[in-house]
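What follows is a single structure, written as structure tokens, with notes after it.
For this depiction, one protein chain was excluded, whereas all remaining protein chains were kept in their positions.
By letter and in written order, the chains are A and B; residue numbering begins at 1 in each of them.
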Amino acid sequence: MTASEPNWQRRLLLALLLAPALLWLLLLIVLPHVDLALVSFRERVAPREYVTSLAQYQTFFTEPLYWQIFVRTAVVSAIATAITLLIAFPVAWTIAKIAKGRRAALLFLVCLIPFWVSETVRTLGWMILLRESGVLPSFLVKLGLVSAPPELLYHDATILVGLVYTSLLFMVVPLVNSLESLDNALIEAAYDLGAGGLTVLRTIVIPHAAPGITAGCIVVFMLTLGNYLTPNLLGGTSSQWFTEQIYNQFITRFNWEQGAAFGFLLLALSTTMVWVGLKASGQRFADVMQRS
Amino acid sequence: MNTSDNATVDLEVDAVEKTFADHRAVDRLSFSVARGSFFSILGPSGCGKTTLLRMIAGFIQPDAGDIRIGGRSMAGVAPNQRPVNMVFQQLALFPMMTVGENVAFGLARRGVGKLERMRKADAMLERVSLGGSAHKRVDELSGGQRQRVAIARSLVLEPTLLLLDEPLGALDLKLREHMKIELKQLQAAFGTTFVYITHDQSEALVLSDHVGVMNRGRFEQLGTPQALYYDPATPFVAGFVGSNNRIGGRVESINNNIATVVTPEGWRLEARTVGAVSSGQAATAFVRPEAAVLAREPSGLPGNLRAHSGRVDSVLFDGANSAVLVTESQSRGEFRIALPQTGQFSNLVSGETIYFAFEADRAVCFSGEETA
Partner (left out) sequence: MIPSLPRPAWLRAANTIYIVAFLIFLFLPLLTVAAFAFNDAPYPAPPWHGFTLDWFFGDEASGRVGLFHDSELLDSILTSALVATWVTGLSVLVGTTNAFLMERARFPGRQALSVMMLVPLVIPGVILGISILAFASRLADFADTAFGLELEFLRPGLPLVVVGQFSYIAAIATLTISARLKRFDHTLEEAAFNLGASRTAVLWHITLPYLRPAMIGSAVIAFLMSFENFNTTLMLVGADTPLTILMYGRMRDGATPVLNAVSLFLMVASAALALSLMRRGRRSNP
């Protein structure tokens, strides 16, 4: 927008550009969440009659099943995030620092391919691999390691495998980006000054990659927390994932007030973790999102 | 070729070779560097000097030959175990640490206690005139200050050898001139052996006790800056070190090591022969711009020298480095002559005819045609 234009024209243009953004954010993000908050703070006392109350949140804290599932979801998500980081880091390091040129690009590409495919398809793959009549149990029998095919689905470990698998991309990409920007000369300089591999990792690599690590962890934790498909299909009835509780309240029981309160609790947890992650690494939200 | 006769030797490079794919980066190179001296490796980019330096530091393994530092072979010794430290081209200061932590980094790796290493780091920063900067972030420092931190970070470990990989390359011209002097003073103050690589001949000449001029993986010549300048051993050195007028032709006669060279256009000049030069051969002569004396009339030239003439093409005023570009009358070739400081020729104009002469001893001539 050059300064030479008449004022009304600039205002009109600004209004035209602002309209879609404001409509999108107000109608689809801000107002629905305000409404959701209002719904969560009411209680049905009679058909079509509501009063404002904290009953929904009270139920959450007094009913052990609910908050246990909530805590469990948070803990398993945190574990899944940590495992994802540990698995992804050597891969990202290989792509960014060890493989050269075309080979690095190819490896990176190959790592991205599975994530162009729907999560549903990937979960289907794990189900065929792991269920009692599936590929891995029958393979184990064939190897003579077990006498009867074990059921590998519906365990907590199965949920973790599925969650880590689904999250890898969101960890590898920010890690590769932040490790690629690390000048090899810094590593060489640290070596030259007498540091060993672990010291270099601790004093140079991790401080440098901290923004990427934070970005990856935030995104992975958030996606894991909000996942429904993977815990539900791989964990079966025992999955006890908090999003399932939200779904049950909203869709199955039609208890929107309770569902809204659960939704808000999950949102609060997710937001807190994002905030803590940003504070811990001293970064700005916008920068982190741009990275991932 | 040895840079020293009896002084203690800190670095010995013995028949070292390195080949990448089909490119021989370092070709059976041997030399040694005496303790406490400032040694430069000078060469154009791609001549193998970086490879050589990184082999000394331990980041590249030689294919053959041995590198000894302080008398100890470095074969199989990891870079973090060598008594060598390096100042990197882009300095590679750790941005995640303060200036003090950067300097103390190597001490911490040696298990020096926190208080002790902070004290040593402070003292070292003091010595490079950065006292009180320990708490600063690296990006708060100016280019020259970073340079000194990079050097301090290495010198605090008291290495046998300090390697410097074109550390002045990233600085602007004025700061580079200043840092040249500072580097020389630092080296003198610490007495550490410096091995410095650069493509800038002026840096090499100003800083070094000895210079190895490197080309295509080999040393063309190894000697003092003065020797390189006044007694180039090869056409490459003559062309690379300092500015020089290059004249190609044929040797007409040789008399007492002085060859008379004739260009295809018939311009005759005299130059001292270097190496085997024989009559009738193609040859290349080099004449330094400051070797020539100028005169407005032929009679103004010393009588015992062959007089040459030319037309002034352009006057290049650059203070003390001013010169005039002359088109030599017979060959129509360009010839550069330094203007004397007296200001005697400050009123030269283009198109003017001018006369010049030089002592045959101050020009050199090699056999063969050297293409630019």
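Assorted remarks:
By definition in this document, contacts are C-beta pairs under 8 Å (C-beta built on N, C-alpha and C of every residue); 3 or more make two chains touch, one makes a residue touch a chain.
These figures come from a predicted structure and were not determined experimentally.
Taking the complete complex into account, the chain left out of view touches A, B. Only one of A:V45, A:L65, A:I206 or A:I251 touches the chain withheld from this view, namely A:I251.
Across A:N7, A:T52 or A:S133, the single residue that touches the chain missing here is A:S133. Although one chain is hidden here, its contacts on chain B can still be listed: residues 54, 58-61, 78-79. Residues 1-2, 13-14, 16-18, 20-21, 24-25, 28-29, 31-33, 35-36, 39, 87, 90-91, 94, 97-98, 100, 107, 109-114, 116-129, 131, 133-135, 138, 165, 168, 184, 187-188, 191, 197, 200, 218, 222-223, 225-229, 233, 243, 246-247, 250-251, 256, 259-260, 263, 266-267, 270-271, 274, 285-286, 289-290 are the ones on chain A that touch the missing chain.
Keep this in mind: only the chains that are shown with their structure count from here on.
The geometric centre of chain A is 57 Å away from that of chain B, both derived from CA atoms. Those residues of chain B whose C-beta lies close enough to touch chain A in the complex are 57, 59, 78-81, 84-86, 88-90, 92-97, 105-106, 109-110, 153-154, 157. Contacts from chain A toward chain B in the complex involve residues 183, 185-186, 188-196, 199, 203-204, 207-208.
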